[in-house]
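All protein chains of the complex are present and in place, except for one that has been dropped.
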Amino acid sequence: MQQDTRRCRCRDLGLAPGDILPGPLNAITDVPGVRVGHRAVVKGPQKSAVCSGVSVVMPHEGDPFKQRLAAACHTFNGFGKAVGLEQIRELGQIETPIALTNTGSVGKVAHALAGWEFAQNPDAVSVNPVAGECNDSFLNHLPGQHITEEHLLDAIAAARTGPVAEGCVGAGAGMVCYGFKGGIGTASRLLPDKKGGYCLGALVLANFGIREHLCMNGIPVGRHLEHLRDSLPPPRHEKPDEGSIMMILATDAPIDSRQLGRLARRAPLGLARTGSIGSHGSGDFVLAFSTYNPMPANAKAHTISLIQDQAKTMNPLFQAVVETVEESVYNALCMASTTRGYLGHVVHALPLDEVKELLKKYQALEPI
Amino acid sequence: MQQDTRRCRCRDLGLAPGDILPGPLNAITDVPGVRVGHRAVVKGPQKSAVCSGVSVVMPHEGDPFKQRLAAACHTFNGFGKAVGLEQIRELGQIETPIALTNTGSVGKVAHALAGWEFAQNPDAVSVNPVAGECNDSFLNHLPGQHITEEHLLDAIAAARTGPVAEGCVGAGAGMVCYGFKGGIGTASRLLPDKKGGYCLGALVLANFGIREHLCMNGIPVGRHLEHLRDSLPPPRHEKPDEGSIMMILATDAPIDSRQLGRLARRAPLGLARTGSIGSHGSGDFVLAFSTYNPMPANAKAHTISLIQDQAKTMNPLFQAVVETVEESVYNALCMASTTRGYLGHVVHALPLDEVKELLKKYQALEPI
Amino acid sequence: MQQDTRRCRCRDLGLAPGDILPGPLNAITDVPGVRVGHRAVVKGPQKSAVCSGVSVVMPHEGDPFKQRLAAACHTFNGFGKAVGLEQIRELGQIETPIALTNTGSVGKVAHALAGWEFAQNPDAVSVNPVAGECNDSFLNHLPGQHITEEHLLDAIAAARTGPVAEGCVGAGAGMVCYGFKGGIGTASRLLPDKKGGYCLGALVLANFGIREHLCMNGIPVGRHLEHLRDSLPPPRHEKPDEGSIMMILATDAPIDSRQLGRLARRAPLGLARTGSIGSHGSGDFVLAFSTYNPMPANAKAHTISLIQDQAKTMNPLFQAVVETVEESVYNALCMASTTRGYLGHVVHALPLDEVKELLKKYQALEPI
Partner (left out) sequence: MQQDTRRCRCRDLGLAPGDILPGPLNAITDVPGVRVGHRAVVKGPQKSAVCSGVSVVMPHEGDPFKQRLAAACHTFNGFGKAVGLEQIRELGQIETPIALTNTGSVGKVAHALAGWEFAQNPDAVSVNPVAGECNDSFLNHLPGQHITEEHLLDAIAAARTGPVAEGCVGAGAGMVCYGFKGGIGTASRLLPDKKGGYCLGALVLANFGIREHLCMNGIPVGRHLEHLRDSLPPPRHEKPDEGSIMMILATDAPIDSRQLGRLARRAPLGLARTGSIGSHGSGDFVLAFSTYNPMPANAKAHTISLIQDQAKTMNPLFQAVVETVEESVYNALCMASTTRGYLGHVVHALPLDEVKELLKKYQALEPI
C-alpha cells in the first residue's frame, strides 16, 4: 500500500457529506471482520500497457464458503459483466469473497476465485464466485486480458482489517471518474445507539460520469472547473459510455437478504448526489451483505433475531447507505493520482486545491 | 383551476435546476397529446374532513384502450398500493389513463377507471386500470375512503392540454413533502435537435421526505430553515413513515417498453437531488410511456422505428428524466399553499421568500 | 355451501396425482388456522346476468393486519389485474385476507377489503389489500362490475376452517377451465416427519386453458374427449385468450418470504402437468404465505427459527407445491357443474364418467 502523500481524503479537505458520523476508520473495514486487499498490475510498454488490478472484499475473518452471510444484489444499470448475481438472488447469501477487476478479466478472476475456494474446501463441487468489473480501457490494454489467477491470489493474501488504501490501488489502478482519475473509495457510518448502533460501510470502484456532471456536496464542481479544460483535459474516450461503478455495502445490522436488497436499492441515491444521471454505458451494480449471522454451509435450520421493517429501524440504515456511497466516490476522486497508461493516455487527478477553494467559496465546507 | 397567486414555480424564484432547457410550458403537457385533469375534494367538518382528490394523466388525445402506448413501470420502494403494474410489465403498454389519488381510495378509483373504459368500449371484457396513490392521512380522513367514482370522472372530464395546475390540486390536495405542503408538480425538457429533439415531461404527486433532508439545487434548504421550526412547524405525524411519491414520465421519443424501463429507473436519481434517502414508508413508483407509436388494440403486427441504446441516444433522455423529476418536486413545493385539514391539522407552505434568499446567499440561483 | 351431489373430487374418481399423501381434508384448510369463505352472486335476466362472486382466504384465525405473515408472490404471466403485489415484494408479508373475484370487480373488492381492515383497526391509515381476479365474461356480465362491498363482507363472514366448497362457489361461479366449467379447487400435502412434517395447501381459481390441452395424470383427456364436441361443446369465446388462474399456497413450514418465493415459482409446474402452455391471455399469479411466525404489526425486531435452503429441506415442499396445484385444478374441474349464464351461454361440466373410464383404460388410476 503505497499512496501518493499529496492526496488526501475528502474529510481532510473539510468536505464532510451527510449527517451521520463515520466509524473510526471511515472505511468498510469499520464493520467488524471485513477485510480488503488490493493487487495493482501496472507495467509498460505503452502499446500493451497494463494499468489495472484486482481488489477483494473478504466479508469476514473466515472462509465465506464455510460460514455464509446473508446478501443481496441490485442491478441499477445492467450494462455490465458482473458474475455471480443469480445465485445471490435465489439463495440470499454469498459464499465467496467479492472480487473487483476490469471488464476483460472478470471471467478469469471469477475462475480464480472459484479455484481458491476449491482449494480451501476439498469436498466442494460447486462454488459461486462473485466478481464485478469496470472498464479501464482508456489507461489499460483491456482486450489483452492481462489479469492472472496469481493477481487474484495476491489480492486475497493482502486482505486485512484496518485502514483501506484508496484511489489507484487494486482494481482502481486504471479507472476514470467524472473525467478525473478514479478508482477505489470507501466510507462508513456508525449509527448512534438510539438508531440501532449498527455500523455500515461502503466500498466503491468508481469509473463513471463525465466532468460536467460532477457535484460535491451540492456544488457543481465539474462545471466550475471548466477553465481547467486545457491544463487538465478530460480523457477523450472514443467510447465515452464505457463507465461503470461497483458498490459494495457491508453492515453488522441483523437484517436478512430481502432487507439487504432494500439497502442496495438506495445506493444509486448516493451516486445521484455526486451528479450521476445513470448514463447508458455505466453498468452500476450493488452488492450488500450482513456480517451478523454467519450460517454454517450445511445447516438445515437456524435461529436468528432480525430487525423488522419500520421507519425507525430502516431509515438510519438507508441514510447511511446514501451517505457512504456519496463519500466513497469523493474519496476515490480525492485519493487517486494523475496516471499515464496505455498508448500514453493521461488521466488527471482531481485538483484538490481548486476544489477546496470552490467548496469554501460556495460555503459547502461549513457545518449548518 | 384556482391557484394561490402568492405562490410561484421554482423558475420564478430563479431556481433553474439542470442543464437542458424546458419545453414551452415546462410541463408534462409539452409532450404532444398528453392531457392532465384534476378534481380536488375538500370539505369539513374537521372530524371527518376530506382533503384529497384525483388527478389523471391522459396519455394522448384519444382513448388509450383503443390506441395503446408503449409503457414501463419501476418500483423503487414497493411499500405502496399502486394498481395495474403487473400487466404493464408483461405487455409493455398502458391501455387506460393513469389516475392518482389517496391510499384509501385507490381501489375505488381503479374500479371507476375500469368502468369508464368499459363505457367507452362496449365490447371490452378486460381492462387494466392504472392507479397510484400517496398517503394524505395527516390532512385527510383517509380511512373514510371518501373519493367516489364521480370524482374520477370529473378529473377525466377536466383533462386538457396546456398549462398544468400544480400544488394543492387534484390528488395533491392533502399531500405533504419534506415537512411542507406538497402535491402535484410538473416539468419538461426539450432536447436540442442534435440530441434527438425529443420532448420529455414528468408529473409527480409529491408526498415524501422529512424537512431536514430537503435540498434545492444542492443547498440543504431544510436544515437552513431550522429556525422556522416554531413559526412553521412540520406536521407531527404519528406515523412519520407514511410518505410516497408517484412519478409519471411521458416522452415522444421512439423507444419501446424496455427502454422506457431504463428511463423509469433513473427517476429516483432526480429524487435524490432533492434530498431523498428513499425512506422506508415512502412507496415510490414510476410510470413511463411514449406517445410515439400508438398501436391499435387488435393489431397482429406493427412496424416501428426505434432508437437503439447508445450513449448518444439515451443519455440525453436519462438526463431529462433526472432533471424533470427534480424540478417537478420543487414545483410541487413552491406551488402548494398552507393547508388546514383533518382534525385541524395544518401543513405550512414552503416559505418562498426565505428560500429565495437562501439560494441567493449560497449562489444557487446563478448560472455557472 | 350448496354443492352438486353428482360431482365429486378427483380422488373419488380414483385419480390421486403425485406421491405425497394429502392432509385430512385435502384442502388448504389443513394448514392450521387457514379459513376459506365464498359468496357467489348469481342472478338473471340473461342480458345482464351476474354469474360471479367473491372468495377469500383468511391466512390465520386472527386479523392479518395485526399479526402479519411472511408472504411472497410470483407473476408467471402478468396479463392480469391482481392488486397488492408490490408491497408483498417489498416487505415480504401480507396484512389482509386474500380476496378473489372477477376482472371487472377487482378494484371494488380491493376497496372493500381495505375498508374492512380500516373498520377492524381504527388507528390504521394505510392498508394493502390483496385481491386477484379471473375473467368470467363468458358467463357473467363482467363490464357491469356487479360485485359489491357487501359481497366481500359476506365472503369474509362465511370464512371458516374445515372442508372447502369447490367448483362453482364464490369467485368460481362463472369460471371456465380447459373448455369445461372451472372455478375453485383445493388440495393439500402433509409431509412425513422425516421430510419435515409440514403441511402445505393450495387453493386455485381455475379459469384457463383450451380443451385440447387438458391432461390428467399424464393422459391427454382433452383430446380423448374430442368426440363429445357436439354434445358438450366448448364455449365459443370471442376472445379465447381471456383466461387466467390465481394460485394461493399456504404452509406452516418455518420459511421466510424469499423461500416462499421459491415455492411460488414452482406452482406453474403443477399447471403444466394439467396441460397448460401458459397461454398469452392467462394472467397467472401465485401468492404464498407461511403461518409459522405471525409478527405483531409494530414489532421492531423478532426472533425466528428458519429452515435453511437444502435439498432435503426444500424439495419436499417444492414437490408438495407442484402436486397440490395439479390436484387443485382437477378438483375445480371435477366439482364444478354445468352452468348457464350471461346471454344464455352454457359451459358444460367435465363428464366424470367418461373421464374415469378413460383414465382407467390408460391405467392412470392405478398405483405404480
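Lettered A, B and C in written order, each chain numbered from 1.
The definition used in the following text is that a residue touches a chain if its C-beta (ideal position, glycine included) is under 8 Å from a C-beta of that chain, and two chains touch if they have at least 3 such contacts.
Being a predicted model, the structure only gives us computed values, none of them experimental.
A.B. asks: Tell me which of C:44, C:62, C:218 or C:233 is the one touching the absent chain.
C.D. replies: That would be C:218, which touches the missing chain.
A.B. asks: Quick one: which of A:19, A:63, A:90 or A:212 touches the chain that's been left out?
C.D. replies: In the full complex, the listed residue that touches the missing chain is A:90.
A.B. asks: Per the definition of touch given earlier, which of B:42, B:159, B:228 or B:306 contacts the omitted chain?
C.D. replies: Among B:42, B:159, B:228 or B:306, only B:306 touches the chain that is not shown.
A.B. asks: Taking the entire complex into account, which one of C:16, C:42 or C:272 touches the absent chain?
C.D. replies: Answer from the full complex: C:272 touches the omitted chain.
A.B. asks: Check the options A:36, A:71 or A:110 and report the residue that touches the missing chain.
C.D. replies: A:110
A.B. asks: Name every residue on subunit C in touch with the hidden partner chain.
C.D. replies: Interface with the chain not displayed, on the subunit C side: 19, 76-77, 212, 215, 217-220, 223-224, 239-241, 262, 265-266, 268-273, 276-281, 309-311, 313-315, 318-319, 321-322, 362-364, 368.
A.B. asks: Using the touch rule from the top, list residues of subunit B that touch the missing partner.
C.D. replies: These residues of subunit B touch the chain that is not shown: 90-92, 254, 256-258, 262, 295, 298-310, 312-313.
A.B. asks: Residues of subunit A in contact with the chain that isn't shown?
C.D. replies: Within subunit A, the residues touching the omitted chain are 75, 77-87, 89-91, 103-115, 118, 122, 124-129, 131, 135, 137, 142-143, 145, 239, 242, 283, 285.
FYI, only the chains that are shown with their structure count from here on.
A.B. asks: Compare the CA centroid of subunit B with every other chain's and tell me the farthest one.
C.D. replies: Checked the centroid distances; the maximum from subunit B is C.
A.B. asks: Of the chains shown, whose Cα centre falls closest to the middle of all protein Cα atoms?
C.D. replies: It is chain B that sits nearest the middle.
A.B. asks: For subunit A and subunit C, what's the span in angstrom between their mean Cα positions?
C.D. replies: 46
A.B. asks: How many angstrom lie between the centres of subunit B and subunit C, each centre taken as the mean Cα position?
C.D. replies: Whole-Å distance between the two chain centres: 36.
A.B. asks: Two or more other chains in contact with one residue: find those residues in subunit A.
C.D. replies: Those would be 262, 309-310, 313.
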